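Note that one protein chain is taken out, while the other chains of the complex remain in position.
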Amino acid sequence: MLPENLKKELQDRIAAVDHPRELVVDVLFALQAHYGFVTDEAVEEAAGLLGMTPMEVDEVATFYTFVYRRPVGKYVIHVCDSVICWLEGGRSLQEYLSQKLSIAPGETTADGLFTLLPVCCIGYCDRAPAMLINKKVYGPLTPETIDQLLDELREAH
Amino acid sequence: MTAQVLFKNRHPDRIATLAEYRHSGGYEALAKVLADSSRQQVQQVLTDAVLLGRGGAAFPAGVKLSTVAADAPYPRYVVCNADEMEPGTFKDRVLIHADPHQLLEGICLAGFAVDAHEGIIFIRPEYEGAARILEREIALAEKEGLLGQNILGSGFDFDIIVHRSGGRYICGEVTAQLNAIMGRRPNPQQPPPYPTEKGLWDRPTVLQNVETLCCMPHIVRNGADWFKGLARTESGAGTKIFGISGRVRRPGCFELPMGVRLSEIIENHAGGMAEGSRFKACLPGGASTGFLPAEHYDIPMDFESLKQAGNRLGTGAIMVFDHRTCLVGVTLNLMEFFARESCGWCTPCREGLPVIRELLREIEEGRGKPEYVGVLKEMGRHLWNAYCAFAPGAAAPLESLLAHFADEVQEHIERKACPFG
Partner (left out) sequence: MIKLIIDNLRVEVPPGTRVIDAAEQAGIMIPRFCYHPALGAVGACRVCAVQVLEGSCRGIRMSCMIEAEEGMVISTTDEEAVAFRRQVIEWLMANHPHDCPVCDEGGQCLLQDMTVSGGHGRRRLPVKKRTHIDQHLGPLVVHEMNRCIQCYRCVRFYREYAGYTDLGVMGSAGRVYFGRRSDGVLESPFAGNLIDVCPTGVFTDRPSRFKGRYWDFERTPSVCIHCSLGCRVTVNTRYREVVRVEAAHDPQVNGWFICDRGRYGFPYASSPQRPRSARIDGRKSGVDEALDEAARRLSGIAQRHGSGSVALAASGRVCLETLGALTRFGSEKGWRGPFFRAGPRTAEALQSASKNLEEKISISLKDIEKSDFILLVGCDPVNEAPMLALSVRQARRRGAVVALADARSVQLPLDARRLALRPSQLTAALMRFAGKAVADGGAALSDRARGFLQACRDSRVDPAVDEQIDHLGLAARESRRPVVVCGTSAVAPDTPAAAANVARLLAAEGRKAGFFPVLPGANALALGLAGRTADHGAALREALEKGDVRALVVVETNLSELGFSADDPLLENLEALVVCDCLDSAAGRAARVFIPTQTVFEAGGTFVSAEARVREARPAFRGGTPVAQVSGGGHPPRTFSPDIPGADPLPAWQVLAALAREGTRVSADTLRKALPAPLCGAAPGKRLALPASAPDAFQPPEDPATAADGGLEVVVCEHIFGSEPLSRRAACLQELESAPRLGLHPGDAAALQLSAGQRVAVDCGRGVIEGEIEIVNEMARGVLLVPRLRGIDWHAAADGPLVVAVADIRSVKPNGES
């Protein structure tokens, strides 16, 4: 169940626009932030808020890279696997991450902290090889910077 | 250093402030236009300046604006395309981070030119930082009467909102983007009707790239001739932001005259080729342009010259590959990207690209058969009959690989392994 204040906040935003559907991604992001990912229930809630059918919301939700329809960890690592990062050794970095976290791409660590998702070019080719953690960019990466980052995040937790 | 127009206020470590922007002449164009220009005059100066779209398709911006009929219905919209998801491209992000008000003024001017009252910046989720900057600066501009109701006392209203994407490359395509904004599946939609006639919510909508919009205030302020004079070549106009990456010493974004030579960009601005690297080829304008082989190392970088060379300037995102880079591998990586990002609407793209990717993988990993080359050529040609420009974009690197680097492909097949290890 959506907490009242979040619901109210979204309702206010929706009431302020001419076309509620315009906010579907924003609402999904908000629900994702609340639930951790977009649950089936969240799809229905979004539909209710936006005056769409759940199917219409799901058709959109399942389209996008940054809308997670399955559980993810606290930190979602989007590691770029497109051409410039690949050229700069991105593949071995991804393998390094996999090995460090003991997960395959697409998986979440047992402690629920990290999810590793290879994605296409994140627009930081000048900082290749690069990755995003919860939409914050890091690069150019080396095994050392990765070690350090993961340690910091673990500690922060 | 050549003339810096869009990067005039760029600082290595921070965002230009509104005060800095205004100090450098910012919002003067808007003030002038609001005071004494007509919609047609703005359209005309942009047309005369030959401002070609910087988002890849090189469509003349002034012409696009003028296709919104004077008696078209309201509300009308301006959409700023800050999706920038094509591999190798990052100039729009740099532009926003350098001088956000330049973009806001550009959107507002485009709005004035078509009598729109709402601007929407469509931005990819990876650029959350840029999205926040824009939201903050929009609020500032509103406070100073540069946006919002009754701008500069002129009676003209214009609001800008930031629309966050959920993240898919196809959302960069005009019609897909409009669907995305409307909360629908972002499948493209073939015109007619054109968005300038029936776009968002069936209302006239003009969509332009970030860089295109950023050019507008300067053109309006300094005139068409000034803008054309910025270019190095007759065929070009203005400056261009080149984002250079790959095997160069100093990857990054540089504002240079349109028509500057490729060799000059690499050697003078990007610090030359990386240690021990020799230039083999580059993708001159993003992932959906073709490989430009070494024979064109000196080519003037403008739309016309690249067209002559059978290629495209695209977004001006130059990806440089050296003699140790396996271009089959590069193409395989690109096909991986295209296959993953297809919207899934039409057969050539949804089905063709994964098949092409697999054939390239076979070749790259030493399982290629000689007949695959012919199959790939055929399929590359057929990608052009897809529903939108996405799949033809994917065809560009593939077809140029097969045309210019046939030997490299052949070598993979004969050796049953990648020659680059």
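Quick notes on this structure:
For reference, chains read A and B in written order, and residue numbers begin at 1 within each chain.
In this section, a residue touches a chain if its C-beta (ideal position, glycine included) is under 8 Å from a C-beta of that chain, and two chains touch if they have at least 3 such contacts.
This is a predicted model, so every value here is computed, not measured.
In terms of the touch definition stated at the top, the absent chain reaches A, B within the entire complex. Among B:L30, B:V79, B:I138 or B:M379, only B:M379 touches the chain left out of the display. Across B:A72, B:A309 or B:V355, the single residue that touches the chain missing here is B:V355.
Across B:R168, B:K198 or B:R221, the single residue that touches the chain missing here is B:R168. Take subunit A: the residues that touch the chain left off the picture are 40, 43, 53-56, 58-59, 62-63. Although one chain is not shown, part of subunit B still touches it, namely residues 168, 170, 185, 190, 339-348, 350-352, 354-355, 358-359, 362, 367, 371, 375, 378-379, 382, 385-387.
Throughout what follows, only the chains that are shown with their structure count from here on.
With each centre defined as the average position of its C-alpha atoms, the distance from subunit A to subunit B rounds to 25 Å.
Listing the residues of subunit A that touch subunit B in their complex gives 18-26, 28-29, 50, 52, 56, 59-61, 63-67, 78, 81-84, 86-87, 119-126, 128, 132, 135-137. If you check the complex, the residues on subunit B that touch subunit A are 84-90, 93, 124-129, 163-169, 180-186, 201, 243, 245-247, 251-253, 287, 317, 319, 321, 325, 329-330, 333-334, 336-337, 340-341, 343.
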